[in-house]
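Worksheet: the structure to be examined is printed underneath.
A single protein chain has been omitted; all remaining protein chains appear in their positions.
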Amino acid sequence: MKAHEIARLADGILVGDGDVEITHAADIGTANADSLSFSTSLEHVETLAGCVIVKQGSTQTAKAIVEVSDPRLAFSIACEILHPPKRSHAIHPTAVIADSAKIGDRATIGPNAVIGEEVAVGDDCYIAANVVIENGCTVGDRVTLHAGVVVGTDGFGFARDKDRYVKFPQIGTVVIENDVEVGANSTIDRGALGETRIGEGTKIDNLVQIAHNVSIGKRVVIAAQTGISGSTVIEDDCVIGGQVGMGDHARVQSGAVIGSQAGVLPGKIVRPGVWWGTPVQPLDEYKRQNAMVKGLARLRDEVKELKKRLS
Amino acid sequence: MKAHEIARLADGILVGDGDVEITHAADIGTANADSLSFSTSLEHVETLAGCVIVKQGSTQTAKAIVEVSDPRLAFSIACEILHPPKRSHAIHPTAVIADSAKIGDRATIGPNAVIGEEVAVGDDCYIAANVVIENGCTVGDRVTLHAGVVVGTDGFGFARDKDRYVKFPQIGTVVIENDVEVGANSTIDRGALGETRIGEGTKIDNLVQIAHNVSIGKRVVIAAQTGISGSTVIEDDCVIGGQVGMGDHARVQSGAVIGSQAGVLPGKIVRPGVWWGTPVQPLDEYKRQNAMVKGLARLRDEVKELKKRLS
Partner (left out) sequence: MKAHEIARLADGILVGDGDVEITHAADIGTANADSLSFSTSLEHVETLAGCVIVKQGSTQTAKAIVEVSDPRLAFSIACEILHPPKRSHAIHPTAVIADSAKIGDRATIGPNAVIGEEVAVGDDCYIAANVVIENGCTVGDRVTLHAGVVVGTDGFGFARDKDRYVKFPQIGTVVIENDVEVGANSTIDRGALGETRIGEGTKIDNLVQIAHNVSIGKRVVIAAQTGISGSTVIEDDCVIGGQVGMGDHARVQSGAVIGSQAGVLPGKIVRPGVWWGTPVQPLDEYKRQNAMVKGLARLRDEVKELKKRLS
């Protein structure tokens, strides 16, 4: 790949030698003459990289410089070509695929993956080792399920009957739309009666729990170890931090950003904006309140002082 | 299944046509003429369901109505018959079962499950795909272990010796009693010297961590991503929310309810009642304290005003 191709791909301005040949991507600090790298700083960073993608106005120098508005994005786009994912486009012989399952074209199914009855997996999917997709679930095109992901086990619903719990029926399904990625060992439960849905282009990190009947919109990002309780709705383009907990029947409106470790109470409606803490509140309020708590010692001293003056 | 059979099963009062034929369960909003549905509202809900289970006094109408005191429970009981779990009652050929393991009658063992030496699995168990039960653990009757569950790995115990950690022996076992259900990718460690025990009828959600020597009573409910540290005891009939963390050697007394994301300190005794927050406190106290923190700005303003008046 040559520098001028990267400039074209990234819709950037080439400065320097467009014929610089690039073989791989690397961090700017460890790059060599064959490396493509990037910098988000406007200042020069010492580097051996043959080609560096930078922000317009940067003073960076290299054999080839590509100026763009978003260097990290441009670098990612170049890497889609430079480092395409290694895929076998084959079903590993140890995978267990039910006869009634339908697997799309060019799908890669890893060792020991288990695909249940009536499952549909779309084209160009990557289903990693030890993934389990239970009966009746639907997976779109270009979906990546990393190792150990479990899709479609029973949701967690029980009704108390004197001295035992009776299982509430968990007979729904899971629909994963196109271009979704789910991280290692995450779990997505089937709907109790209806469906659990993960919208197009949504990205989910490792060890995330998605309960029955949850509906997640398009292009939602959910970081590791977050848990979403039953029937909660996350609308399009939300960003959810790690270790967030959401109660059931909550609704996160389109464009909301929820900080890590936050807690959303059952039934809560989270409006667009940045949210933090347990129970979640707008970030500004959270910060104000946090500062106030930190100032409590002073407040207490002031009250003491007032009492003394009054006596 | 006919409406009058459902009324009999659910110990309810039939109103309307007892011969209405039902083939499946459905949400009241998506039901059709062959559906059994339920409503917890006393008001009428528009539905096409052939038979609806309702609370006594409800104004709901349908071809057949079954009046009960707990519609969700009655619906669950009817679904035990209407939608029995699909089971092969077979050991999948890819499962790896140690010669010395004993598997009960009618057990279903899924693909790639691994059952270690001297393990005992009871009758009518459902051991899903990729479950691992390590050497020497005991699983009762009618136990469900969902995909990816790991039972009986080493607990996490080490003793510091100058420049290394020495493993504290993890040579105990795990006992899972009858009618327990454990969610996908949850982990239950073996006892260090004694046993880790999960009591009869207890239900555990996905991605839950149960450490060595924990003892969980009967009919306990534990939601997703909760972690219980070593030697902690949870007595019968407790309800534990999601993402709760419990320190070691704590004791949760029978009937306690602990809200999601709560934190129980090591050694803490949690009495019956509803608990919340980190460290856990009674819900009422938690709410009072939360309200007080939210009122801090006003309190500070009052102190300012007092200072001004005193000057």
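Here are some notes:
Letters are used for the chains, namely A and B, taken in the order the chains are written, and counting of residues starts over at 1 for each.
Keep in mind that, in the parts below, a contact is a pair of C-beta atoms (placed from the backbone, for glycine too) under 8 Å apart; a residue touches a chain by one contact, two chains touch by 3 or more.
Just so it is clear, the model here is predicted, and its values are computed rather than measured.
When the full complex is taken into account, the listed residue touching the unshown chain is B:229, out of B:173, B:229 or B:260. Note that of B:143, B:207, B:222 or B:238, the residue touching the chain absent from this view is B:207. Here one chain is not drawn; of A:124, A:141, A:154 or A:179, the residue touching it is A:179. Across the entire complex, the residue among B:9, B:33 or B:114 in touch with the chain not shown is B:114.
Residues touching the missing chain, restricted to subunit B, are 94, 96, 112, 114, 130, 132, 134-135, 148, 150, 153-154, 156, 158-161, 163-169, 171, 185, 187, 189, 193-194, 207, 209, 211, 225, 227, 229, 243, 245, 247, 263, 278, 288-289, 292-293, 295-296, 299, 302-303, 306, 309-310 (touch as defined at the top). Mapped onto subunit A, contacts with the missing chain fall at residues 25-27, 30, 70, 72-73, 75-77, 79-80, 82-83, 86, 92, 94, 110-112, 128-130, 144, 146-148, 179, 181, 183-185, 201, 203, 205-207, 219, 221, 223-225, 242-243, 260-261, 293-294, 296-297, 299-300, 303, 306-307, 310.
Please note the rule applied: only the chains that are shown with their structure count from here on.
Our note on geometry: subunit A versus subunit B, Cα centroid distance of 26 Å, whole angstroms.
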